[in-house]
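One protein chain omitted, others in place.
On to subunit A.
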Amino acid sequence: MITLDAVAARFPEVAPGELALWIERRWVRAERDPDDAWRLTEMDVARVRLLVELRVTLEVTEELIPVVLSLIDQLYDARRSVRAILAALDEQPAAVRAAVLDAARRQPSD
């Protein structure tokens, strides 16, 4: 677990106070430790890096961030589901895999 200050030090391009704001808006889902200070996981730090790319590099405006984040999160929800299904499919006998793939190809693709 990483403190907010340590994370801020890693991203000097982010204005002070901005990080706390991202956490309060739950764009970064950090948790509080017993002393009420924010603690970030490595994943939260990766999330901060994503936000830095969006806000600083790509200059996405603050108002658009929730939309962009929501779309990105939905996309990865779907990708995780697809991976889970593919992994499950992988464990099936060859005949089942073939039947599922065959059925999937026959689905209308729109």
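The definition used in the following text is that a residue touches a chain if its C-beta (ideal position, glycine included) is under 8 Å from a C-beta of that chain, and two chains touch if they have at least 3 such contacts; residues count from 1.
Everything that follows uses one rule, which is that contacts and distances are computed from a predicted model.
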item	value
Protein name as given in UniProt for the chain not displayed, "ABC-2 type transport system ATP-binding protein", "Branched-chain amino acid ABC transporter permease", "DnaJ-class molecular chaperone CbpA" or "Urease accessory protein UreF"	"DnaJ-class molecular chaperone CbpA"
Options A:M1, A:L21, A:A37 or A:I72, residue touching the unrepresented chain	A:I72
Residues of subunit A (touch criterion as defined above) contacting the omitted chain	10, 26, 29, 31, 42-43, 46-47, 49-50, 53, 57-59, 70, 72-81, 83-85, 88, 92-93, 95-96, 98-100, 102-103
